[in-house]
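What you see is the complex with one protein chain gone and the rest in place.
Here is chain A:
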Amino acid sequence: MADITPDRLEGSSAGAPDDNADAIASHNRKNRLGLGFWIPLAWLAVVVAAAVFADFLGLFPADEIDWMHINEGPNDAHILGTDHLGRDMLSRIIYGARVSLTVGFAAPLIGVGLGLVLGILAGYYKGWVDEVIGIAIDTWLAIPGLVILLLFSVVFGGSLGMVCLSLGLLFIPTAARITRAATLNHSNREFVLAARAMGASDFRILTVEVLPNIIWPLIAFVLIDIPIAIVIEGALSFLGLSVKAPTPSWGGVIAEGREHLEGSPHISLIPTAVMFMTVLSFNLVGDAIRKRLADVRDGAI
């Protein structure tokens, strides 16, 4: 027994740090952002760059009709082919990306921005402010989203700004509820009382003390909403309720190609594929970032 004890002690003391190091290493490996993050991010970078610099890419004008080359498949002159009016598909998809991306970013930001203001006021002041905002949000939720979108489209026509706004309004209730819950949680903390005790005003407390503490779940929410907004915009375009022709949009191009699916399926399929990849990329990148944010909050990083 006297013989084995030191061995075992030695063994265990030598083994423990190694196990520990292994565990840390495997944790780090698991947390490393792999190809599942970088490839989608690269795709998004390409789409965003193309949309931003579309005017300098030497593309055919997106609305230039060419009756000599209609429904052409991909070829040397038109890399992605042409549609039923002979318009260049690559050009239409890149200019269409402008619409999709604008809506994708603007709508969640509008919704979360307004929801943030409502939620933080409700959570901080409680009482009647909370009641009024709560009732307003419940009322808003009782109206079907599609009705709101239709109404905006009919009343204001298909301007890009109105599409962003109407979609953004749909994101308000959830954003407001997330903000309210987080604000309730933080405005009772002692550091808020401490700030008041040092003479801070309500505005100051909300912006400097509370907001930085509740911003992460809202950023995560924006990341979730971006692909949702792009898909909804696509559906609206398909139904002709988004921006008006001839402005190209992904949903609109897909809808136009519907008539020619048998002869020229590329007109519908290419924008569908582009939209699919973009939405998938936003989801993958968003998931990775949200996981990172959760780790930061848990103190793992």
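Definition applied: a residue touches a chain if its C-beta (ideal position, glycine included) is under 8 Å from a C-beta of that chain, and two chains touch if they have at least 3 such contacts; residues count from 1.
The rule is short, and it goes like this: contacts and distances are computed from a predicted model.
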| item | value |
| --- | --- |
| Protein name, per the UniProt record, of whichever chain is missing from view ("Protein-arginine kinase", "NAD(P)H-dependent oxidoreductase subunit E", "Peptide/nickel transport system ATP-binding protein" or "Energy-coupling factor transporter transmembrane protein EcfT") | "Peptide/nickel transport system ATP-binding protein" |
| Residue of A:Ile39, A:Ala77, A:Ile135 or A:Leu193 touching the missing chain in the full complex | A:Leu193 |
| Contact footprint on chain A, counting only the chain that is left out | 126-127, 189-191, 193-201, 204, 208-209, 212-213, 299 |
